[in-house]
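Worksheet: one structure, shown below.
The complex is shown incomplete by one protein chain, all other protein chains being positioned as in the whole.
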Amino acid sequence: MRLLVANRGEIALRIFRACRDMGIETVAVFSDADRKAPHVAMADYAVRLGPPPARESYLNVPAILEAARKTKASLIHPGYGFLAENAGFARACAAAELTFVGPSPDAIEAMGSKTGSRRMMEAAGVPVVPGTTKPAADASELKAFARKAGYPILLKAAAGGGGKGMRRVDSEGDLDAAFARASSEAKAFFNDGAVYAEKLVEGPRHIEVQVVADSRGRRIAVGERECSLQRRHQKVVEECPSPVVDEDLRERLCSAAVAAAAAVDYVSCGTVEFLLAPDGSFYFLEMNTRLQVEHPVTEEVYGVDLAAEMIAIALGEPLSWSEGDLRRLGHAIECRIYAEDPRRDFAPSPGTITSLRLPAGPGVRHDIGVEQGSTVPIDYDPMLGKLVVWGPDRSWAIRRLARVLSEYEIAGVETALPLFRRLCRDADFLSGKFDVQWLERRLAAGLLDGSEASPEDVLLAAAALSDEKAPAAAASSSAPASLWRASGRRESLRGGPR
Amino acid sequence: MRLLVANRGEIALRIFRACRDMGIETVAVFSDADRKAPHVAMADYAVRLGPPPARESYLNVPAILEAARKTKASLIHPGYGFLAENAGFARACAAAELTFVGPSPDAIEAMGSKTGSRRMMEAAGVPVVPGTTKPAADASELKAFARKAGYPILLKAAAGGGGKGMRRVDSEGDLDAAFARASSEAKAFFNDGAVYAEKLVEGPRHIEVQVVADSRGRRIAVGERECSLQRRHQKVVEECPSPVVDEDLRERLCSAAVAAAAAVDYVSCGTVEFLLAPDGSFYFLEMNTRLQVEHPVTEEVYGVDLAAEMIAIALGEPLSWSEGDLRRLGHAIECRIYAEDPRRDFAPSPGTITSLRLPAGPGVRHDIGVEQGSTVPIDYDPMLGKLVVWGPDRSWAIRRLARVLSEYEIAGVETALPLFRRLCRDADFLSGKFDVQWLERRLAAGLLDGSEASPEDVLLAAAALSDEKAPAAAASSSAPASLWRASGRRESLRGGPR
Amino acid sequence: MRRSVLFLEAGEGEPIQVLVERRGAGCRVAQRDRRDDVDAVRLPDGRYSLILEDGRQITGRALETSGGVRVIRRGESSPVAISRGRPASRPLAGAGAEGGVEEVRALMHGRIVEVRVGAGDRVEQGALLLVLEAMKMQNEIRASRAGIVERAQAQAGQTVEGGAFLLSIRSENI
Partner (left out) sequence: MRRSVLFLEAGEGEPIQVLVERRGAGCRVAQRDRRDDVDAVRLPDGRYSLILEDGRQITGRALETSGGVRVIRRGESSPVAISRGRPASRPLAGAGAEGGVEEVRALMHGRIVEVRVGAGDRVEQGALLLVLEAMKMQNEIRASRAGIVERAQAQAGQTVEGGAFLLSIRSENI
């Protein structure tokens, strides 16, 4: 048996590893920017798709189907992003008699339309946030809704996900411009400019539930994940379990999630996202009809292999465990490592990774799509990979995370590693007191300030600069260090929406 | 608080990581061969001990105590090997008002003398293998015993452990020479030439029990480890749990282990080793009064941190869990990675590690004491580190191990990685059917044969050799490839005892 | 006995001289009123391990940058404004603080999507200057201060390298 992953980076490696564990051969596809990428080097087969731009490579459906035909692959896994959650692609796979590793096209479609899914959830009795019930033709429709629901509101790409194409609008004055850009970005990312609006619930947490359902009609929720630490609607750190979810709330969240999945006859791994309000009430946000970026924290705590389970389900296997078998052990935290500069407002930091040192020892897991010497192309999402740390309990996991981060080194591109280091010392984070806006407030309050050079740093620099025997030090890809102190400069860049 | 590790390599890193997780500062000591070793680079403090030979560095007690004084360390951890299980060192630490992380000198002494411990276990009602009850003055004493018990017998260093200084003797003719060499090696390793003899139980498994005891008098057994895969009395692969231990046997093994620990008022982490005969009876082998090399498989399956627990106990803390809290989840396998050449009868393979690629993804843990570019000194035990793989069950763990090994690369020195690859495909290993002699029989039967080059290998070699743009290929530290086919040559080397 | 002279920028005033005397494997580093004898070795992966007299061990990587050195250590990445030669000029940001001209440069390789201002335009602090797209993200580059746009070389559609000059703003004297 042979499985093709229509994706790149860490998620391609994750799925290939699941295949190896299951004795399934692997097929990689790649753009000209990725010929030397790790996911190609790990695969049993590899086929070129086209030039770097995603539309000509990882979104190029005919080329991907041809690659499957050429290598006699019988399974296709979309990973996340790119063609995941694209019903048309799922249908094209079925038409080509390929087993799509994921839910049915109808389920993808139903959940893919945020407005349609909202109506469906309301019907299924799953609570939803007030919002426009269909894509807005123009900004004026949104204004009407906003006047009723009141600002702030949130603009979302109807076909979107992962915060891409999302915009907060605080006043009517900004609405036209925001609508224009959100809609153009929606078109750019999802080839569908439809945008709708939602009332913004203030001070909520983002809690999601992992759902696994087989083709025999069994649906199980595998606990929740805490995903409130976000920046620009982009998850930064995820945990399992959530520090604020007790057994009772967990049960209610899980049954709501299973109900949501049942409403679309969901079969595969999927994730139901909820907003948890300070008063304990929660609202359906959306369902991600794919393997979630942060699935490893659930795997580490429940001792399951979601990636392998998803493939087994696609092959018609029954779930390998029942609700009763599931046992939670300890606490897991995932840090998303993006090639972006937290000290320049998270501006993308493409380049070549001149040095990569991964921590080892107990309780650490790496899902990473780059190696030392890898070049991070400007054409794709800048996530390099994920660091996952496990500990007997949450406080141990956080102490261990701090240790692991002290061993972690990436040079050549900037990453958010310094941010995670500071989180480990933050009282609110330690006590689990945060909502989805907390991280941005903390960043604005200077969470990242004060990385001034210590006397030890000066000694190290002096010893290195005066070492004639050393090969010429590789120049860092970053701008002059003196710029770092330039707050004016830092201000001068605003990262776009994520 | 500050802890000094009187050791090197992976175990020093393991203990430093536990310290970091606990917020304890770390002190490394090093010989001139190790100035650039990873354990030095990870420590908060580092002190030179002396020249490479162990007696002048890692066995140099005055230098180690001076290093602790200089850096104001209040705790000393011996790791395993070197000064671990050395009562004199434990007493010297106490005299210098340093907290020794390990059991009391009396407990070390009691278990350190194999003959004395045997008598003590007999008294405590723990079954033991027939053998000489005190060190032999000369070979003739051993002959007398052997005539009574019958060959084969096993010579052991009274102060030994880890198989070092052990020799099997099959006939009276070999006894004199064997006694001489065993005794000279015992002197070399443990500075104590005392040797005694034991009847060799044929076809047994090596099963050991992890014991953890605090200073409040609580003693807990944390399950067993399967350690039957050995070569020359050296463990090669360890598992938790054992594929042949059921709940009833586990209970009997654990209570025997706790009784053994109680007999010497044991406080700290320790391991009680048993021989499990084919008929299900078991005999006390010895107690290792230290942190065991293979402790990680227990950590992975029970979700505990034995290294941290051992330090907490030394600080007078109570155990952080009780028998009832312990829950087993899944199956773990450890592979010991030595710098030795399995295709040259495991001859040591010192040198420089020109390339090191560590597998990542779910279920893999690395406790390794070297990095790419590290030089493996000829002066110390050649273990580079350990690969630990976890899976939801044993067969999954083995499939995952096979996958992980396919990602693992060490170049520049030879290792047993190819051996582990073959184990994963061996029917007996898969079904758990093996005893302590099984691996040597398998090796003699050609487990490692047939790594002939495939056409793919030729293509790769051709592409590499014809690539003018490549930098001159680093010559491998190994002898000419053509030698590999030289069976006569392979025969011509016999590894010494381990 | 080899000796090298380095210059440490301490923010204000003249850069401080740092003297480094190589002594066998180690070196003596003199800066301001402090002097350290350190045993320094280069590790196989290019990092340096320093051991101070009191036994403290420091391991990290030093990456030379145009403004000095970036030290990566313990998961932190800190700029050290130290260089082999006397720094040519004060950092731009200083100028920004004292008034005068601020240069706006591309902070990463990317494509300019739109340009909102031209030479001679007056801009307020926070005004949108241009939009740069990289890694499929649209980055709005805004003015960090009020002033008059002087040179404006950026053009929509153009691909620029990190550090490329885009435009400059002269602040008005209040």
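Order of writing sets the chain letters: A, B and C. Residues in each chain are counted from 1.
Operating definition for what follows: a residue touches a chain if its C-beta (ideal position, glycine included) is under 8 Å from a C-beta of that chain, and two chains touch if they have at least 3 such contacts.
Bear in mind the structure is a predicted one, so any value in this text is a computation, not a measurement.
Visitor: For the chain that's been dropped from view, list the shown partners it touches.
Guide: A, B
Visitor: Which residue from A:Ala33, A:Val47 or A:Leu319 sits in contact with the chain not drawn here?
Guide: A:Val47
Visitor: Using the touch definition up top, pick the residue from B:Glu56, B:Glu141, B:Glu407 or B:Asp426 that touches the left-out chain.
Guide: That would be B:Glu407, which touches the missing chain.
Visitor: For the chain left out of this view, which of A:Gly23, A:Gly125, A:Gly373 or A:Pro455 touches it?
Guide: Answering carefully, the residue with contact to the hidden chain is A:Gly373.
Visitor: Can you work out which residue in B:Pro130, B:Pro350 or B:Gly432 touches the chain that's missing from view?
Guide: Candidates B:Pro130, B:Pro350 or B:Gly432; residue touching the omitted chain: B:Pro350.
Visitor: At which residues does chain B meet the chain that is not included here?
Guide: Within chain B, the residues touching the omitted chain are 54, 181, 185, 188-189, 341, 344, 347-350, 354-355, 357, 378-382, 405-409, 411, 414, 417-418, 421, 451-471, 473-489, 491-498.
Visitor: On chain A, what residues meet the omitted chain?
Guide: 27-28, 35-36, 40-47, 67, 70-71, 371-374
Methods note: only the chains that are shown with their structure count from here on.
Visitor: Centroid of chain A to centroid of chain C, CA atoms only: how many Å?
Guide: 31
Visitor: How many angstrom lie between the CA centroids of chain B and chain C, rounded to a whole number?
Guide: 49
Visitor: Give me the residue numbers in chain C that touch at least two other chains, ranges are fine.
Guide: Residues 45 of chain C each touch two or more of the other chains.
Visitor: Any chance you could list the residues of chain B touching two or more other chains?
Guide: 42
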